[in-house]
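This structure is in structure tokens; I'll ask about it shortly.
Of the protein chains in this complex, all but one are displayed in their positions.
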Amino acid sequence: MGYFYQINFYIFGLLAIASALAFVTRKSPVAAALWLVNTMFCLSALYIMMDAQFIGAIQVLVYAGAIMVVFLFVVMLLNLGHPSDIADMRGTWGKLIAAGIGVVLLAQILVIQRQRLPRIVPDVEAPRNVITGIAQPLFNEYLLAFEVTSVLLLAAIVGAVLLAKRRG
Amino acid sequence: MLLQHAAAGAAHPLSGSTAELLWLLPVLPLLGFIVNGLLSLTPAYHAGPADPSASPGADHFQATGASHHEEGEHAEADHAPVRHRFASIVSIVGPLVLVLSFALAASIFATMLGAGEIHTPFIQRYFSWMPAGDLNIEWAYQLDQLSVVMVLIITGVGTLIHIFSIGYMREDPGYPRYFAYLNLFVSFMLVLVLGASYPVMFIGWEGVGLCSYLLIGFWFSAKANADAGKKAFIVNRIGDFGFLVAIFLMYANLGALDFAGVAERSVQLTAGGSLVTAICLFLFLGCTGKSAQIPLYTWLPDAMAGPTPVSALIHAATMVTAGVYLVARSSFLFSLAPVAGLTVALIGGMTALFAATIGLKQWDIKKVLAYSTVSQLGYMFIAVGVGAYVAGIFHLATHAFFKALLFLGSGSVIYVMHQAYHHTHKHDDAQDMRNMGGLRRFMPVTFVLMWIATLAIAGIPIFAGFFSKDEILGAAFARAHESTLADASLLGVPGSAVLYAVYAMGLIAALLTAIYMTRMMLYTFHGENRTGEAERSHLGEAPWVMTGPLVVLAILSAFGGWLNLPAFFTDVLPVGKTASLDHWLEPVVGESALRITHGSSAHLSASTEYLLVGVAVAVAVTGILIAFARLKPSLLGTRTPAQSRASETGIERILANKYYVDEAYDAAIVNPTVQISRKLLWRGVDVGLIDGLFVNGSAWLARGLGLAGSWAQSGQVGTYAWAIVVGVLAVLGAFTVG
Amino acid sequence: MINEALFFSAVLFTIGVVGVLTRRNAIIIFMCVELMLNAVNLTFVAFSKLYGAAGQIFVIFVMTVAAAEAAVGLAIIISIFRHRETVNLQNINLLKG
Partner (left out) sequence: MREFLASLSYNNWILPALLILPLVGVAAIYLVPAPRHAGAATLDDFAGHGTARWITLVTFVAEFVLSLGLWWSFESGSAGWQAVVDRGWISEWGARFTVGIDGISLFMVLLTTLIMPLSVLGGWTSIRTKVRGYYALLLVLTTGMIGVFVALDLLLFYVMWEVMLVPMYFIIGIWGGERRIYASLKFFIYTMVGSLLMLVAILYLWTATGSSTFNYDQILAAASLGDRGITVLGTFLPASLLLFGAFFLAFAVKVPMFPFHTWLPDAHVEAPTAGSVILAAIMLKMGTYGFLRFAMPLFPDAAMTPWVRTTILVLAVIGIVYGALVAMVQPDFKKLIAYSSVSHLGFVMLGIFALTVQSVQGSLMVMINHGISTGALFLLVGMVYERRHTRMIDSYGGIARVMPMFAVFLTVVSLSSIGLPGTNGFIGEFLVLIGSFPSSPYLTIIAATGVIFAAAYLLWAIQRILFNPLDNPENKRLPDLNRRELLIMGVLTVLIVWLGVYPAPVLRRMETSANKFVETVERGASVRPAPRAVSLEGR
């Protein structure tokens, strides 16, 4: 791969983490949402760099585009924009513990990664036809899963409508 | 298997004679007890209301009427001198029952004399008391030479004391209750003496302990008397514990509990072996409890809290001698255990000396006599310890005579003093010698009789005490020379050395006895009278019903020596048969006595015997002279008891306070047990450990867990998130470690 | 390449967890969950480079589930909001045992 590739990958990775950090620390939900969208864009860039172009596209379309929009929509609807009066964050004591747990979690995952993974074989150039690589298995082995997700989505929609409907 | 027939009952020379009525001996006093008991209880019982929880205050205030039934307890109001309604009936029933028993005993004795040589005990079996597997204890009485001697003493002295009590206890509201207890005591004592096996003897043993408890605490509304009674019972109970363990040892190893069976099987035991010594030592522990020897004697001086005739009967003549009888009765065991014999003799000697020293400095007339009894009992145990069983029984008999006389004499003195104080409403102690003095002029008869007894106990020749005490000292000296005891050794000290020491202690004790007895006589009868002007007019001789028995006892203690005249005496003064008691008791204890003196009857050479007698007489006489010389009753003047106590110093104060033994026992044993059981056992273990920790502790634990559980379901979604994350960490942790 | 991706996803995931634990606002917690899901998707994609396209298919499924979940979650939040005037988790304890 090119050296150029390597640099880009790092840039986008660090950007993603920075925006995630920003997202977590924002007081107002809207700012948080926007930072999350930014994180998702960086992720889609990473996907594309890892030859998952379709997933990168979908990430932007579905995730950033659809789900985050719904979030923003709800925030606006319930005009939660202004930072709420009660300190949204838990006391310093809570944060310290959470940070501690985070560090421990991170350490564990890294330790697991190092043990489990076989040595990474050098990157092999992926075949160009990107979509067929995904479509083929999607509609052969995983057809049933595909259908199930559609049913799931239907249920979610009906649920959401019912729940959010104003009582009679 | 247990109680074989010693001799075929039918063929026994005594069967068919009045001896068949053996069972009547204890039953007669028992009847007396029941009749007197009912007489004392029925007038006092007023049935309470049907519903007792109604307000107390019903008009049942018990003014008068003493009452008692069986071992019950009741008292009159503050011994107000009022004669009990049924006093006259009781004073007939009580002594009559004793007289009948005595008559029966005398007739049995006569038949035994007439029946010539009797070598086997006459055993009467009535019913099976405890049939349990192969142990079958029968309620059986055994009549042989030893028990008939004891029965005669008990019923004889008992009758005299009953007659004396009629006078002494005349005005006591608890009169029927007193006679009921006294009769019950004699009944139990007879069971003790007649019992054919150790358990039946044990019934009598604890029964007399019970009666002494009841009689010591007779005037129980005073805490001191009740305490004295309780102390006597508990100390006796410690002794009985020893007796019980001895019984268990015998049964576990010999399989028999009756005297005949144990005697027959004791042959299998190795002489001097640890088993037979253990049995004898435990038996002796029982004796120390009952006969007030060194470790367990503290109850006897306190027992003087009871009425004086009680002290005379129980704490001088009969009960306290039960220990000596027990050792004599189990002579076949003691002769096999020289070490035990040495211990008995040693403790006897030490007690004799120890008690005599305390007796020197006592001011209460009954306390002096109490310590004198402890001391004389020490002599008896020297005798039976060294194996001279006959000497022991002989001294027991003579001691019963003169000690009963001394006690009853002091009883008359106290009675007269009490009457005098009563007239003048003066509340001085009627028993304190410092308030007496010069009673010679007021009570001449009692004075003379008391001197006879004092000479007897001091051991002045021709009086009973001289013969019996000299025989004991002679026996101890002879056995120090050569006997199985001399060969054995006690705690490394050779037997002969121990016995010489015992002889020495006996001699010194004899000296002290002479001193304190004369001291008592001097302070009570000689010098001028210290009771006080007003009372003097009321001092006089006690009524004849009291002095009568004294006279009889005086005759007995004067000529008691005739029972067992030593050989050297009859050569000089051929008065009667020599050593008649020896021949009489030979079939019972002869064989074991010989076993101790290697088969030869240990006769000292005539010269040493004369030397010993001379020394003994010299000691007695010097004792009396010392007392006359040093103690001047006039010195006392009219000082009140409290003043003179302060003036004693050093050794005198220690003696007066009885070497502080009681206080030592309390501090060392009684208080620690009470404190430990209160603080450590009850509070600590029971309430604290078991209740606190386990029972309530587990309850607290359950509640705590419940609480923790409820905290988890707080409804806060946040807490659930925490829980999940912690769970994840745990799982991942397992991975990273795994 | 793959190692860095995995590292990034680990960090993102941790940030998501910390977010969930610290924030009180229901919607923000939802977003954090979304972030965690994205982190997982990143891992899937990283592995799909090694073991073939199955990873990416899985990502698609994850996304659908995320979408459904977001929809239903937000509906709940709306109904709670209408009832309690707040989305602050602190004082919503209907689940109290």
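Labels for the chains are A, B and C, by order of writing; each one numbers its residues from 1.
What we mean here is this: contacts are C-beta pairs under 8 Å (C-beta built on N, C-alpha and C of every residue); 3 or more make two chains touch, one makes a residue touch a chain.
Predicted model only: the values in this text are computed from it and were never measured.
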(request) Indicate each shown chain that the hidden chain touches within the full complex. (result) B
(message) Touching the hidden chain in the complete assembly: which of B:571, B:663 or B:686 does that?
(response) B:686
(request) Out of B:115, B:275 or B:721, point to the residue that touches the absent chain in the complete complex. (result) B:275
(request) May I ask which residue of B:95, B:217 or B:718 touches the chain that does not appear here? (result) B:217
(request) Can you work out which residue in B:23, B:248 or B:544 touches the chain that's missing from view? (result) B:248
(message) Need a quick check: the contact residues on subunit B for the chain that isn't drawn.
(response) 41, 44-53, 56-58, 60-62, 67-77, 127-135, 199, 202-203, 205-207, 210, 213, 217, 220-223, 226-227, 229-230, 233-234, 237-238, 240-241, 244-245, 247-249, 251-253, 255, 269-270, 273-275, 278, 673-674, 676-678, 681-682, 685-686, 690-691, 695
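FYI, only the chains that are shown with their structure count from here on.
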(request) Supply the minimal count of touching-chain steps required to go from subunit A to subunit C. (result) 1
(request) Write down the chain pair with more C-beta contact pairs when A-B is set against B-C. (result) B-C
(message) Can you tell me which chain lies farthest from subunit B, using the average of the Cα atoms as each chain's centre?
(response) A
(request) Averaging only over C-alpha atoms, locate the centres of subunit A and subunit C and give their separation in whole Å. (result) 7
(request) Determine the centre-to-centre distance between subunit A and subunit B, using the mean Cα coordinates as centres, and give it in whole Å. (result) 104
(request) List the centre-to-centre spacing of subunit B and subunit C in whole Å, with centres computed as mean CA coordinates. (result) 98
(request) Enumerate the residues of subunit C that touch no fewer than two other chains. (result) 17, 21, 24, 90
(message) Give the residues of subunit B touching no fewer than two other chains, as numbers and ranges.
(response) 718, 725
(request) Enumerate the contact residues on subunit B facing subunit C in the complex. (result) 710, 712-718, 720-722, 725
(request) Can you check the complex and tell me which residues of subunit B touch subunit A? (result) 718, 725-726, 728-729, 732-733, 735-736
(request) Could you please specify the touching residues of subunit A with respect to subunit C in the complex? (result) 1, 6, 9-10, 13, 16-17, 20-21, 23-24, 29, 32-33, 36, 39-40, 43, 46-47, 49-52, 54-55, 58-59, 62-63, 66-68, 70-71, 74-75, 77-78, 80, 84, 86-90, 94-95, 97-99, 101-103, 105-106, 109-110, 113, 117, 120-121, 123, 126, 133-134, 136-138, 142, 145, 149, 152-153, 155-157, 159-164, 166
